[in-house]
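Only one protein chain is missing; all other protein chains are in place.
Moving on to chain A:
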Amino acid sequence: MADEKRKIRIATCSLAGCFGCHTSMLDIDERLFDLLKMVEFDRTPFTDIKHCGPCDIGIVEGGVSNAENARVLREFRENCKVLVAIGPCAITGNVPALRNNIDLWDCFQEVYLYDPGTEGKQIPNDSELPLPFDKVYPIYEVVKVDYFLHGCPPPAEAIWKFLTDLIQGKEPEIDYELLRYD
């Protein structure tokens, strides 16, 4: 009974993203059962584990928009042997980075004070809220990233191909048809 082959351990998280990449991960559908034969999940929204322990593969969706994002990203880098940026928010900043050319304070005022539909009109200032950064950063500009998986979100096929390549210890290869920046 001993010597059961250790399963590959995977952690995932979504920073400044929309959870679309995570939704696409679930779109591998029944192959999730095949995946679970090969891997076990550490911290991920699927398990609700709050902190990342030592892992083989870390998959990060979303860019770095605030102090909490940076903390989580560093925790992933420290604990994961291989770190993967999934989706354009993690790779380029994407739509959240549209605010990068707007002064942060102007941005807050526009959203919480000036917008005609706003009630209460106050800028949130609770100590529980993470401090926002001046810009949204792609994750490779904060920590070293080993692989990039494109697509907004990457199609389930691309995620499956990418993950199975990695799990088998191969260099992940994404065909022309599956390489999409949108």
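Everything below uses one rule, namely that contacts are C-beta pairs under 8 Å (C-beta built on N, C-alpha and C of every residue); 3 or more make two chains touch, one makes a residue touch a chain; residues count from 1.
Methods note: contacts and distances are computed from a predicted model.
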Not counting the visible chains, the remaining one has a UniProt entry; which protein name from "NADH-quinone oxidoreductase subunit I", "FAD:protein FMN transferase", "[NiFe] hydrogenase diaphorase moiety small subunit" or "4Fe-4S dicluster domain-containing protein" does it give? "[NiFe] hydrogenase diaphorase moiety small subunit"
Among the options A:34, A:78, A:115 or A:141, which residue touches the chain absent from this view? A:141
Interface residues of chain A toward the undisplayed chain are 88, 91-95, 97-98, 100-101, 135, 138, 140-141, 145, 147-148, 150, 152, 174, 176, 179-182
